[in-house]
Structures are given as C-alpha cells and as structure tokens.
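For this depiction, one protein chain was excluded, whereas all remaining protein chains were kept in their positions.
Read from first to last, the chains carry the letters A and B; within each, the first residue is number 1.
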Amino acid sequence: MTGHPRKKIEIIVESPLQRAVLDWLGQQGVKGWSLLPRVIGGGEHGERSGDDITRAFDNVMIVAVAAEPVAREVLDQFHQRFTNAVAIVYISDVEVARPGRF
Amino acid sequence: MTGHPRKKIEIIVESPLQRAVLDWLGQQGVKGWSLLPRVIGGGEHGERSGDDITRAFDNVMIVAVAAEPVAREVLDQFHQRFTNAVAIVYISDVEVARPGRF
Partner (left out) sequence: MTGHPRKKIEIIVESPLQRAVLDWLGQQGVKGWSLLPRVIGGGEHGERSGDDITRAFDNVMIVAVAAEPVAREVLDQFHQRFTNAVAIVYISDVEVARPGRF
C-alpha cells in the first residue's frame, strides 16, 4: 500500500484566539484538528529574556491534515483574517493511509 | 555534514489506547518515541460543537522517527491493527544527524 499525499497545517497562536481559529479552519474546509494547549513561545520580541519559561502558558498549537488546496488557502489567508494575531503558520507534506478522512 | 533521511511517524489517538499503540510500535521496530499527553481533538463528528475545548483532554500525540520501511509498515498496518480506534496517523520526511539511533 502507498500513502496518500496530504498537507499538514500547523498554527501556533495565542490561546484567546483558539476558538476563532478553529471555527475559521472549519469554514475553510478543514475536517478535523488537534489542539495542544500550554505551548510557551519566545523569540526576538523579548519573550526569551527574563522569566519567560516560568510565565503563564499562553499559546496553543493547532495541527490539522487537509488536501493541498485547503491547506494552501489557510496559509495564504491566515494573516489577512487574523491581522494582529501573534501567530506562526506553516504547512508541510505528509502521507496518510485513509485519504477519505482529510 | 549532511542529514540522514528518516521518516517521522505521528499518531494522534485516544489516550486509553496509548499503551497498546506504544507496545505495537516497538514490535514494528520503532526504537524510540515521544508522547505528548492532553491533546484535544475535534472535527466533523461534532466534537467541535459545544464545549469541546473545556472538556477532558482525551487524546495523546505519539511522535517517533524511524527508517522508511518501518514507518511505512506502521502507516499501512495501523488501522488494521486498531480497527475501531479514533486515531489519525501520518508519516513525513525528516533529516537526522545520528542515523544509528533510528
């Protein structure tokens, strides 16, 4: 058997936006998602300095698998839809066994 | 130095099955794994409606890196082995620095 190509969408976003992002993904045609709560973010904006590791966990990671056109549209439109969101969005190639689910 | 190609296996599954899945991965030749507990799932089956975000965290994400034949066999056989599992399984390309470990 050969795997079927799909795209994985990963979105790391501040947790207050999680509901809006999940609803929007459904509207874009994403059929299912997983959400990892309590993700800590840091980087050049100063989050890495000081006690960022111990502060509140304020990000979530959303993972979904979708057909390429859906994933590409999500990548293209996310920052227009969530203009001011503190978010990271990327897509990548995966292979799935049951293509009908995605 | 160049990275060595391997496959990443990702399995999102209901937490009561985690032990059975991990044992089965070992039998398939997977040498190591990471498990992320407390993953929330949602999608077309109604999980996204209502208060899914606040309900019990009932999924886990298992991540492992393996040689391609091992990963492909996991992808091919998972749904036969765990027929009724609520699970998402996919594989993807990664590069590792120490190929002997995978």
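Keep this in mind: contacts are C-beta pairs under 8 Å (C-beta built on N, C-alpha and C of every residue); 3 or more make two chains touch, one makes a residue touch a chain.
Computed from a prediction, not measured in an experiment: that's the story for all the values here.
A.B. asks: For chain A, which residues touch the unseen chain?
C.D. replies: Against the missing chain, chain A presents residues 10, 12, 36, 38-44, 48, 53, 57, 59, 61, 72, 75-76, 78-79, 88-93.
A.B. asks: Residue by residue, what part of chain B touches the chain that was omitted?
C.D. replies: Counting only chain B, the missing chain is touched by 1, 3, 6, 8, 18-19, 22, 26, 30-38, 63, 65, 92-98, 101.
Here is the rule we go by: only the chains that are shown with their structure count from here on.
A.B. asks: What is the distance in Å between the mean C-alpha positions of chain A and chain B?
C.D. replies: Once rounded, the distance between the two centres reads 18 Å.
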